[in-house]
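These notes are about the structure you will find just below.
With one protein chain held back, the other chains of the complex are shown just where they sit.
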Amino acid sequence: MKTREIAEFLRAELVGDGDVEIDRVAALECASTGEIAFLEKADVEIETRASCLIVPSGFLREVSHPVIRTANPKLAFSRVAALLHPTPKTAPMVHPSALVRESARIAEDAVIGPFVCVDDYSTVGSGTHVHAAAIVGRNVHIGNDCIVHSNVVIEENCSIGDNVILHPGVVIGSDGFGYVADDRGEHHKFPQIGTVVIENDVEIGANTCIDRGALGETRIGQGTKIDNLVQIAHNVQIGKRVIIAAQTGISGSTVIEDDCVIGGQVGMGDHAVVKSGAVIGSKAGVLPGKIVRPGVWWGTPVQPLDEYKVQNANVKGLARLKDKIKRLEAELKALKSRP
Amino acid sequence: MKTREIAEFLRAELVGDGDVEIDRVAALECASTGEIAFLEKADVEIETRASCLIVPSGFLREVSHPVIRTANPKLAFSRVAALLHPTPKTAPMVHPSALVRESARIAEDAVIGPFVCVDDYSTVGSGTHVHAAAIVGRNVHIGNDCIVHSNVVIEENCSIGDNVILHPGVVIGSDGFGYVADDRGEHHKFPQIGTVVIENDVEIGANTCIDRGALGETRIGQGTKIDNLVQIAHNVQIGKRVIIAAQTGISGSTVIEDDCVIGGQVGMGDHAVVKSGAVIGSKAGVLPGKIVRPGVWWGTPVQPLDEYKVQNANVKGLARLKDKIKRLEAELKALKSRP
Partner (left out) sequence: MKTREIAEFLRAELVGDGDVEIDRVAALECASTGEIAFLEKADVEIETRASCLIVPSGFLREVSHPVIRTANPKLAFSRVAALLHPTPKTAPMVHPSALVRESARIAEDAVIGPFVCVDDYSTVGSGTHVHAAAIVGRNVHIGNDCIVHSNVVIEENCSIGDNVILHPGVVIGSDGFGYVADDRGEHHKFPQIGTVVIENDVEIGANTCIDRGALGETRIGQGTKIDNLVQIAHNVQIGKRVIIAAQTGISGSTVIEDDCVIGGQVGMGDHAVVKSGAVIGSKAGVLPGKIVRPGVWWGTPVQPLDEYKVQNANVKGLARLKDKIKRLEAELKALKSRP
């Protein structure tokens, strides 16, 4: 692809030679001939051997290689990367080793890899690739243009939208963790007969688990991205465009509204509500039933970041506080013994 | 099933029409015709379209639909759900694609799904269902009426009781994490040649890992329930009827006695002992070797919940404490300068 074509694709302004051939994206520091890189800030000193740079609109310096100016260089770079490094397409097929039940319907241009199982009444949409050894249970519906990686398990009755990516080892629709104790303290399984609904454009990281609703559904909203090793319990409702980093755990029936950002290793009790746009820092803990308002939250139990910082500083200042009190005691004693 | 039959099955008192047909359980808010729901507290205002309600014994109001009175409505509801929504039974079979070694013994009425491997000398008990692509190592014994979900791996020499449920991606019998450093700081594997014993009625959540004993065994006691993504290290001993929520990690040789409840994301050091009936709150940290007595524990390192609350309040009060000290200093200064 030529630099001119890339600029056109991005609808962005090209400065310099439009005929330079680009065939790969690369990081600024390691880029070399034939590669395009990007620069996030206009005023950074750079030295690169990239053949082309995507730069912020405010980048006005003269450089030896062609540059493409755009408002959001990182986004533009991502779009160019998707263009130059498309996921290699496998020819449509149902691998002869796969086991697809007769009542299942596979779109003609889908790919069903080796050792895949697709159980009764399930459907796999157009352009979707189910990789080796993924297991699709009974009455599961997978939309179009999805990538279901190897060893994913989707249990019965769950539903996956279009353009969803499930990384290896993801489990969708395992039973929720719900028991009722009898008089003798023995735990009886509360019914876990609901479903999971994954909306369009969701991506779910490796070995993440999403339990089915106990009676209703667990839902992951459109455009939400979930990292590796995350736990989503039964009946959790996650809104649209939410970001959840690795190893976070969300307890039953908790609601996370649209556009929230949840750090890694966060823990949330059950029946909490995180209001739209809230940001929760890594390792934070949200108590059951808590309502987390918009803003940035930190710590266990969560508090506004500002308060958290003040409190942390106060704790760090405790040694000095103790000294002050000791001094006060001494002075007071001296004062008391004054005639 | 008719309301009368459900009441008889529960040995509970029916008030109202005994001939109403019930075919599903549902949550109170979304239940409709043909569905049965439950009410946990007698004094809650309800509006439901359920055809029948299971209610506490103290529920005496007159309502338009039949009610079933019982001491523990949630438990009764769970039992009815198990009756109305049984796990669909697959006809006994060894799927032709499964690989069962000749020396392995599979009960006649077991189900061995597609792509399952059962290695030498292993046994699978009566009524047990091993789902697609589960891997059963050498000399593994699985009892009766178990459900081994897809992609479970059970490594050699481990033993699983009756009525055990292993959710997708569970790993039983991976090597424990034990090394000995030599003079040069290189880590040599300490032997991990013990086993795992899972007693009857245990349920283990998706992608949870239970390591084999280094020399002895790792044991999970009868009726214990473990959530998703939990880590149980080598030689851990877990008692009966213990509850362990998601993403908790328990280090080597730690003992958890009967009837404990462990929250999510708890971390326990090695060689700790949690005494029978203790409750440990989510995200708590237990130091190595610590003995946790019965009671409710919270925080890192764990302390009794009452102390934890007081301490938290004290920390929150630090700003006020600092003010007080400032005032004392000022007053003392004023006093000192008095003639």
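Quick notes on this one:
First chain written, first letter: the chains are A and B, and each begins at residue 1.
By our rule, a contact is a pair of C-beta atoms (placed from the backbone, for glycine too) under 8 Å apart; a residue touches a chain by one contact, two chains touch by 3 or more.
From a predicted model like this one, the values you see are computed outputs, not experimental measurements.
Checked against the full complex, the candidates A:Gly125, A:Gly143, A:Gly169 or A:Gly221 give a single residue touching the omitted chain, namely A:Gly169. Of the candidate positions A:Met1, A:Ala107, A:Ile243 or A:Val296, contact with the unshown chain belongs to A:Ile243.
Residue B:Val153 is the one among B:Ile54, B:Ile106, B:Val153 or B:Ile220 that touches the chain missing from this view.
Counting the whole complex, the residues of subunit A in touch with the unshown chain are 25-27, 30, 72, 74-75, 77-79, 81-82, 85, 97, 113-115, 131-133, 149-151, 165, 167-169, 201, 203, 205-207, 223, 225, 227-229, 241, 243, 245-247, 259, 264-265, 282-283, 315-316, 318-319, 321-322, 325, 328-329, 332, 335-336. Against the chain not shown here, subunit B presents residues 99, 115, 117, 133, 135, 151, 153, 155, 169, 171, 174-175, 177, 179-182, 185-191, 193, 207, 209, 211, 214-216, 229, 231, 233, 247, 249, 251, 265, 267, 269, 285, 300, 310-311, 314-315, 317-318, 321, 324-325, 328, 331-332, 335.
Here, only the chains that are shown with their structure count from here on.
Taking only C-alpha atoms, you rotate subunit A by 120 degrees to land it on subunit B; that is to the nearest 5. Centre-to-centre spacing of subunit A and subunit B amounts to 26 Å, using the average Cα coordinate of each chain.
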